[in-house]
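Other chains dropped; remaining ones untouched in position.
Chain nomenclature is as follows: A, B, C and D, assigned in order of appearance, with residue numbering initiated at 1 for each chain independently.
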């Protein structure tokens, strides 16, 4: 019980400290901007540890962070192998193919309002197909290895990126387009010099959403058949073996990789859309 | 009436006919029990449910139960309605597999999620590594159905005599095109579908009494099901909330299940237990369990229930 | 209505492609079966066979339509074989989860906008939370919530998973929306010496409405997915998710696809409903022209 | 309340930006008496808006002192001393015209009946009777601007601050609104601070014209107008008027110097 109260006490203290820190002038510095969320995360972990120990939660229900950390350290080769299989091979290749073809498709259908009006609602419908239903089908079509996982990712990311890109390509204002018209610029000139740059904030919006989708898609697809490696395989197998510490170690890797992936795309976004008011504000 | 919650290992089907029959025929009522049956599924680890307090008793395979026991979850077998194993490996003849020696270099579909232990033990017994390559076998985590065989993504897949095998047949492949390896025949059979409870609960006489009555009623249900397979299948069908099961499939499944429950009166045969443990321990460098468990079964319940 | 013709065209194109794919993907099986039976079949026989297999790799559109029709109109809607029955179960959990998730998301967003410490700490973790594979933790959530001492009913457990997927888009959109008033609009209230509460109710909240609705559309589709994922481990008794999985066990491809389309229709329908509410609300507020 | 309404002494305001500090205002001294109509004129970026915002406590000076009605500008803001008209109309699109005008009244806790009465009154004042139920985007730019003036007039603030309220309007409409503002001012005895880019407008309206110059923003000239309070439009052809206008133009030109 003392564990529990200690954790809650720590939580309150850390919260107070964070609130105080955020009000200080130093709050704008890079270090503090990293420290505050980090302390928040540590607090969550300590609270978790406190609850598990304080309430004697059995390890087969919820292992404590310290136990998970131990597994994480001792299983690096397994986790690395799973990471390569699922994230690098499955998620990343699917992400690149899916996003790339979505942007290309958006440009292709951009010239035809007819196709846009037809494809977008149908696209939204397809995007609403639950992946738990699609994944088994794609595994059946593309085999058990990472190719089928990549296919699931392609299906998942395609429409969000497509919809955002189409919206982005329409996001120029009239004056900007008229300017091009007075130059009598060709379609491709207008596309390259006006509409694609103007679409970037929208495209990146889609790309950011797609990062988390890609990860989830690749992992979930492994639940429906896989070789005997990969994060989804490990998670489902470990649950069956009551190795919950391993499950959480994989989840930690997934969350870490996902955040890093998201951060990477957000950084690229900042570089590519530095001119947009939303990026200039900070 | 006393409440009992039973967690099944898999979805509602004739594999669990005895329990549904006992409920529908009023055998549980006769024992003054109010039984709730929770269907399982591909994502449900019965061991985890019982650890979380979601069920009093669960249907589980012995390898998974013993492995969980080693992980610190003290499960105890209180009854064993299934005498024989229904698990087998089903191969397409055209893949060139004629005997276990032909597995090398082939791709085999295996169920995981705690169901992989019998396979791993068998391969260990055969001395075939499961890491792929020319000398080993390539293992696939098989999904829920028999597609890998139909699509020829695997040479062999795991099937149960009462379920997946018939799906292969139903898909239009004739038995002549198939070759099957029953774990029972290969001498590596492990016990399936026993009833397990938490050791600490057994210490409570009230709970023990409840289990005695539960096992007695359940075995009555099983024997009734063996004698009236078609009616039992219909009872199962009535209890299937998903509406996905078909009458033909369930009736046939009941027929196959009856063969597996035939030799059991409910009490675990210690010899079967020993053979299972020996198989699991034979895992070579990576055995399923590292040492013979103690106290993993008891006759205390069946002794009282079946006298 | 202007888009009816384009949609029909696209749908027609997809169906054509689909039929072609049906023949292509299912032909292997037809030829294999013929070979096993030791007979040869002509191309047209093969095509006919691919349209009517019992376990096709890809069912033909009319097979799926038949499955859907069977599931929707072919039974009493209270029947366990009715897609309406399963759809209703999924729908109710979805709506509960959607409500919880939206409430949570809005609260979080309000906190983030008004409290600097929350602003700095919560967002990175909210993003991280969405990278956790939901299918992996759903069973644990179900076990923990469903067992003692909580003994939460399954409807609620499913809703929790749905809420987990719902809250994120709502937080993101709502934070953006609550921050959308420009400096001048805020300064105006400042010259009136308006309180934080007044600023929230009279400026930030109305200004956030377009953003809120945009996120709600994303969120409701996510909630459907969440519910379906949660239905897999919840004992797989009822709901479109259970139906989907059951089809999967028995290789009943047509049943899978029918459930799949039912789920997508449910999600699309909910999105449309929110769109209608959006238009009505924004028009009422004078923000739609 | 006998002292000056606005008094700035050695006022300085520096913005800290990524590229280093920007001295928006430096050593500004100004005294405004009750009932004054003060115009601020000067090239773009000379700190007119900043000064107006400082008076309304929307910015805070980094040097010197600023008192409004004898108290700090913040205290004056809390006493709701200001009506502020921004450069763009800035009406809330989700409120009707009447709703926009009612906004400050709601915030300041006027009774329902009082709200309705005041909205009616100011709508009439800016010639927008009958447009109360329209949404902002259903009105032309000029009408929107008038609505935003009505919003600032609805609660009787002592001090009316207007930042280029007529920048977007054409000359004819502008003339008309100039006359209206003058009438209003004559009737209500408000103190008015008014930013403009137009020399005739500044001369026509003001009792005091403040000429500013940039980098850093400072006051280069304060011209007291000898024009009478009653001002027909054709006063703009009078000799005094042209003289003052000339002086303002000279002041502006001097301030520009290096610029452009």
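Here is the rule we use: contacts are C-beta pairs under 8 Å (C-beta built on N, C-alpha and C of every residue); 3 or more make two chains touch, one makes a residue touch a chain.
Please read these numbers as outputs of a predicted model, since none were measured by experiment.
Counted over the whole structure file, the protein chains come in the copy numbers A x1, B x1, C x1, D x2.
Going forward, only the chains that are shown with their structure count from here on.
Separation of chain A from chain B in touch steps, taking the shortest path, is 1.
Of all chain pairs, the one linked by the most C-beta contacts is A-C. One inter-chain figure worth recording: chain B and chain C are separated by 35 Å, centre to centre, where each centre is the mean of the chain's CA atoms. Work out the mean CA point of chain A and of chain D, and you get 50 Å between them. The distance from the centre of chain A to the centre of chain C, with each centre set as the mean of the Cα atoms, comes to 18 Å. In chain A, the residues touching two or more other chains are 61, 136, 140, 223-224, 236, 239. In chain D, no residue touches at least two other chains. Chains touching one another form the pairs A-B, A-C, B-C, C-D. Of all the residues in chain D, the ones that touch chain C in their complex are 53, 56-58, 77-78, 80, 82-84, 86, 88, 90, 92-96, 103-104, 106-108, 135-137, 155.
Contact residues on chain C toward chain B in their complex (touch as defined above): 29, 33, 36, 54-55, 57, 79-82, 86, 135, 138-140, 143-144, 146-148, 232-233, 235-238, 242-243, 245-252, 255.
Considering their complex, residues 58-61, 136, 139-140, 143-144, 222-228, 233, 236-237, 239-243 of chain A touch chain B.
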